[in-house]
Structure formats: C-alpha cells, structure tokens
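One protein chain is absent from this view; the other protein chains keep their places.
Naming follows writing order (A, B and C), and every chain is counted from residue 1.
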Amino acid sequence: MQKQFTIPLSPRGLSSIAPPPPWHYSGDFLLVEFWADPAAAAAVLPKGLSIDPASPGHATALFIDWQFTAQDDELLDPARYQYREFFILIDALYDGKPVSYCPYIFVDNDSAMMRGLIQGFPKRYGQVYQTRSFAARSPAAAPVAAGTRFAATASASGQRLARAEVKLEQAVADVSKLGIAGRPVVNLRYFPRLAAGEHQTPAVNELVMSIMDNAQIADVWSGEGKLSFPLAEGEEISDLQPVRVGAGFRGSMAYSVTDLKTLVDNTK
Amino acid sequence: MQKQFTIPLSPRGLSSIAPPPPWHYSGDFLLVEFWADPAAAAAVLPKGLSIDPASPGHATALFIDWQFTAQDDELLDPARYQYREFFILIDALYDGKPVSYCPYIFVDNDSAMMRGLIQGFPKRYGQVYQTRSFAARSPAAAPVAAGTRFAATASASGQRLARAEVKLEQAVADVSKLGIAGRPVVNLRYFPRLAAGEHQTPAVNELVMSIMDNAQIADVWSGEGKLSFPLAEGEEISDLQPVRVGAGFRGSMAYSVTDLKTLVDNTK
Amino acid sequence: MQKQFTIPLSPRGLSSIAPPPPWHYSGDFLLVEFWADPAAAAAVLPKGLSIDPASPGHATALFIDWQFTAQDDELLDPARYQYREFFILIDALYDGKPVSYCPYIFVDNDSAMMRGLIQGFPKRYGQVYQTRSFAARSPAAAPVAAGTRFAATASASGQRLARAEVKLEQAVADVSKLGIAGRPVVNLRYFPRLAAGEHQTPAVNELVMSIMDNAQIADVWSGEGKLSFPLAEGEEISDLQPVRVGAGFRGSMAYSVTDLKTLVDNTK
Partner (left out) sequence: MQKQFTIPLSPRGLSSIAPPPPWHYSGDFLLVEFWADPAAAAAVLPKGLSIDPASPGHATALFIDWQFTAQDDELLDPARYQYREFFILIDALYDGKPVSYCPYIFVDNDSAMMRGLIQGFPKRYGQVYQTRSFAARSPAAAPVAAGTRFAATASASGQRLARAEVKLEQAVADVSKLGIAGRPVVNLRYFPRLAAGEHQTPAVNELVMSIMDNAQIADVWSGEGKLSFPLAEGEEISDLQPVRVGAGFRGSMAYSVTDLKTLVDNTK
C-alpha cells in the first residue's frame, strides 16, 4: 500500500499531514439556504463558472461536525483527525449544467485543511461549533424533534464570520431536494508559483469536480432557518450577506473520496 | 431572576463566566475502570477520605463530550458553552460509606472550569477528544454496535495525559453497576487566601458531596477497556498508572445541578 | 517549602494549576487611556467603590504579553505558563482615595486565570495578541521608535471584544503619569456558594487591594491611541465603548506578588 500521499513524506508515512485515499467521512450538519446579492455571488466565481440564471444568488451555508478515517483507524485518533467545518456553496453553471462552487471554507484541523486544498476547497483555519443532540435527556439534550433549535457559529482569527440557527419542524422524507444533494461541487484547485515573475502563473490551476462515493444522508429534518455573516475586519464573507434566508436543515451525512475529475486545466 | 452568580458581576449578567444554576448537562461518555497502585490512590485523597478496603486502588477514567445549558439557551451558543472533559474518580470511603473522589480533571472551556471549581472539581484546562458515532454510515461512522472501537485522549499544555479505548461488546441492560452510577462524588471545594501569612489557611476548604438531579444514563454499551497515562513532565497523573484495566463503557448521560451538600467545613 | 497552594492538591504539588507565591511577572504592554460613558462605568463598580468625580468615566485598556515564574523555573515551561492578557481598569474612589477597578479581564492560560481569581481579577478565557518588536530588522520588525505602530486585539469564544492601536511618538521620561502607575488596583474577590438557598451569599466576597512588589516599568513610549470595543453577542464590554480616546503607551513592566490586602470583607 502507498505510504505517503502528501507532505511531509516521512519514511514510514505516519507523520504525513494526511494519509493516502480512500478518505471516509461521517458527520452531522446544519445547513441554511440563502440568497446573496447576485452580483456579490458572481464576484466570487472563478473563470469558467457563471451565476445560474435559474437561481441567481442562491447559496447554502453548511456547518459540519466531521469524523474522518482512512485505512489506519484514524477515527481512533480524534485529537489529530476529528474536525469541524463551515463553508458556503454558491449555485453556478458550468458548461450549462447546474453546479455549486465553494468560495469560502474554514476548518479547525490541519489534515482536513490539506485534504481540502488537494480537492480544491480553499480552506483556512477557523473555529466552528454547532449544537449537538444527545440521547440522555435534560434541557441540554437538544433532541431531534419538532421545536428543537440548533445553532452554529464560525470564527477565524478571533472574529465571528457566521451564525446560523434552525428550528426543526419536520423530518425530510425526500432528501433529494437538499442543496447539498442536487448539485455537484466544482472547485478551483490552485497552487501558486513563488519564482519571481511567476506569481501570477500558478503551478496548479484547474477547475475540478468533486467525486463523492457512497454518499449517504440520514435523519434529516427541516425547519425555519436563520443566517447572518457579521462584518469582520479584513474579511469578505459579509459581502455575501443574505438578502433572504430560506429553509434550514439538520441531519447526518457521509461519503468517501478517492478520485477527482478535472474539468478544465488552466495551468500554463 | 438572579442575574449574576459568579464573576465578572457584569450589570446585565451576560458577561459572567457562568450563568446562575440550574445547570443542565447532556453528553456522551467513554469510561474505563482501572486499578491504580493503592498507595498512589491513597496519596491523592484529602483529609476525611480513605481508601475503600473493598476496592483498594479501584478507579474510573471518564471522557465526556458535554452540552451545557442554563436558563438562557446557552446550548445555542456552543462556541462559548459546549465542552469536553476528562477526569478520574477514585473509590474512597467517607464516614464509612462508599464514595468516589476526583483528584484530576481537565476541560477545554472556561465556563465549565469555573462551574467545576464551585463544585469542588479541581479543573485545569486541557484538550479532550473522543471518537463519535454518526448516523450516516461510512467507515468513519463508528456505529454503536458490537465490534466498534471508540478511543479518547486528553492533553494539557501540549503533553498527552491519558488515552483510553473501548471495543463494544454488548448493550448494558442494568446500568446500576457502572462506577459512575454507584458512588456519590465527594470533592474538595477549595479557594486559597493570598494575604501574607495565610497561604496555608484557605478561605474555602470544604468536603462536599455533588448533588445530581434527574440523572439519566442511556444507550450504554460495555466492552474491553484499554487505558494508559503517558509520563508527562511536571504532571503527576501517571502516578496513578493502571496496574490493571477492567471493563470499558460507552454511552450517554445527563443531569442537572442546583445544589451542593457540605459534608465537612474545614475552613478556619 | 509549601508544595500546594491551590487545586489540584496533588501529592508532589506538580499538577497544581498554580505554584505557591511568590509569583513573578515580566511583560510587554500596550495601553490606551479612554473615557467611557460615566454611567456605564459606574454600573460596573461593586459596592464600596464609586466613580472618581475628578475623572468620571476615565479608564485604561491594557494588553500584556506576560512571562511568569515562581520558584521552580516555570519560565522554562512556556507552554504551561507563558500567557497574554487583556483587561480594563476604571478610575474609582475607595474611601475617598483614587483607585482603579478591573471589571473585565481575559487571559489565554489557566494558571493565570486561577492566580487572577485568587487576587480578585474576574478572569475569563480569551485570545489576546499584540504586535511585538524584534531586534533583527525587516519591515516586520516594529522597532521601538517614533512612527512605529503597535496593535492589539482580544477575543473570547470567537468574537472580537477589543482592538487598540498606538503610534509611537516619544519615549516617556516620567512614567509616574501612566494610568497603571498612579492608582492601586482594587478588586472584588468572589467565590460563590452552590448550596441551595445560598446562591446569593458567596463564600468569599471581599474588596481587596493588589500588592505589587518591586514594580518596574521600562522602555515606555507614548503616542496617539486608538481603541474600540466591537459589539459582541452575549457580551457587555461594548457598554464601555470609548466616547473619547486619549494617549497610548507601549512598554515593559514587571512585579512580584506574595500578598493581598483585604479592604472590606462582605462575606456573610
């Protein structure tokens, strides 16, 4: 078996920031759909993607508590591999087909950051939290039931970037209508050159499509959504401030990753 | 309603490190029972407690992912109030009756730290993680089922203090035999004086018994336990290194706190 | 020598959250003086203190990068003991004499938090950063010289609570005019009772005066100050929003602590 997939290429592969694929993920999510100003949404799209005229400015904000494992029982080393994530997906068109694009994403774990960069997710470090649900009942349990509220926040460098809240109303029978289910994710895979004179000609510059194997969605509830992106110094996420907020969803999801499809290679 | 229970006593009570009781908790736990050297276990007991001759050196190590709330929807502010905890409980006798005593406890949240100090838990800051279980299946899901392994670690100041692992074997029908269920927790509530000449005469020095209202235990599984306390510079937890490890348990628990019983007030 | 001063009272004293006094501190500070709304400033004062009519609403915001040691080379364990702090001091009168009072303070270290609680500083956890000055010159060096700007921020639970900036103008020959030099610090030392019916009658409730031995101030420069307290959900610091900002200072300070003077003991 392959020992080393990414840096550091340590002799036994243990010190590597991320193990080789396949990468497996299971997690709980809080999702709120929203509409940003269409011009602001268009401004974050890379060359090759355009706003979907069927849903201009439509987007989803996702907060996920993730568990990760590969082939070496990584889920038994939660201090190194368990993580939490916040990201935004913007409705877009690629070659006439509906896709979604991730302009901003934050995680609290370096292995997840590197795996994301390799997939084209533009990951930065952040602190992400969501209300959890526990089986043993108290006023702190947040049972998955009508009326329960779940909240989530994301911050970076000590500034809050996002807050969401969903009040559960009903279980979702058909999850195919969820934003995360319907549109493949297209990312910009990008790694710069530092050689003088080449700062504008990246070594990797590809439009790629995520391939999620064995995608599972379970226990999804929908309800009223709330979402805001507080103004934060030196950050642009609030340019996507919701002009309208739609439904919210809370559930569990899983998938595996072993592949990535290059749509357009703009590397020169 | 009372606005301020502890510092800072801010005008509207919002900035206080902890809201007034009642405090409600729900969480998932990983528990491993073990036997420390009885002399080492005796050495951590305060005046008024002694080793239980029925179970000399017997102890439990607990890792808990907690959700907390009081009266103001604190569970909707997980960045401030959600936390993870690791602690040890030592079997002891108080006034001839079996109790357990907490010599070491670590949390990753300051509100939990203060609430613990008020209850007599000697809380320090640490980083605590445990394998979670998710409904959406992948190799990362860790379903609550026979054969699934759960692990947990605790660290402080960048040194690992504990690692536990439990391989689930069977659901526990009768949870009354769990260490956490059987013995009331007796703590040393302690707050020093700093005035010169009074460093040895604390302002608060009480043996107290925790009162846990509406205690709930759910979805408990038992299995083979593993536990170790790696040697860490400047730390004494490894003095309680398991000489024998017993069963492990994984489940969910909940309770509320509004009261504390003083057993002995040694304050002078 | 005394082995244990505070919890946990571990057998060898190593695991204690804080070693016994004397406690020694050296650090670099960024200080901005400001005026809050006098009514807001009055609202944070405890019984026994009143607004100083000579300087109503006058206050200082302090950010300090601290190094701590006691008797056991704690400065050689920076992961456990080095820390950063943000706090506010409000001008007040005690018994007709000018003092300052600390309504809010944040640190990124649990040992500092406990030592502060023992001194009556109402410490919570936060993330605090300030621009540093380095001897090896580059545009990143921030030399201590006219025109150099230093900035600092403080956050808690992922929300920014304060930002300060000072543009150095000139070295301060006479540091006696610094807010931190002129007024003794009076704190509320406070530790609650949790027994039912006693939540309002704390076990420790004292007005205390900090005693700082061998106070040193070095290399102080003054300049133009900037300060703001961004609005943060669930926090009250922004109630003290500067209505006017005065001078800023950047320098180094040191002192030792072995004693505390009780002014009024309101414990019942």
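The rule is short, and it goes like this: a contact is a pair of C-beta atoms (placed from the backbone, for glycine too) under 8 Å apart; a residue touches a chain by one contact, two chains touch by 3 or more.
All values derive from a computational prediction rather than experimental measurement.
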Residue touching the undisplayed chain, where the options are A:169, A:219 or A:235: A:235
Interface with the unshown chain - residue positions in chain B: 127, 129, 153-155, 158-160, 163, 232-233
Hidden partner chain, residues of chain C it touches: 24-28, 65-69, 73, 75-79, 82, 127, 129-132, 134-142, 149-153, 155, 165, 214, 216-219, 251-256
Chain A residues that touch the omitted chain in the full complex: 2, 5-12, 14-15, 17, 20-21, 43-44, 46, 77, 79-80, 103-105, 109-110, 113, 117-119, 122-125, 156-158, 188, 190-196, 199-200, 203-204, 233-237, 239, 257-262
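Here is the rule we go by: only the chains that are shown with their structure count from here on.
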Per-chain CA centroid nearest to the all-protein CA mean: B
Chain centre separation (chain A, chain C; CA means) in Å: 39
Gap in Å, rounded to a whole number, between the CA centres of chain B and chain A: 34
Chain A: positions in contact with at least two other chains: 127, 129, 153, 155
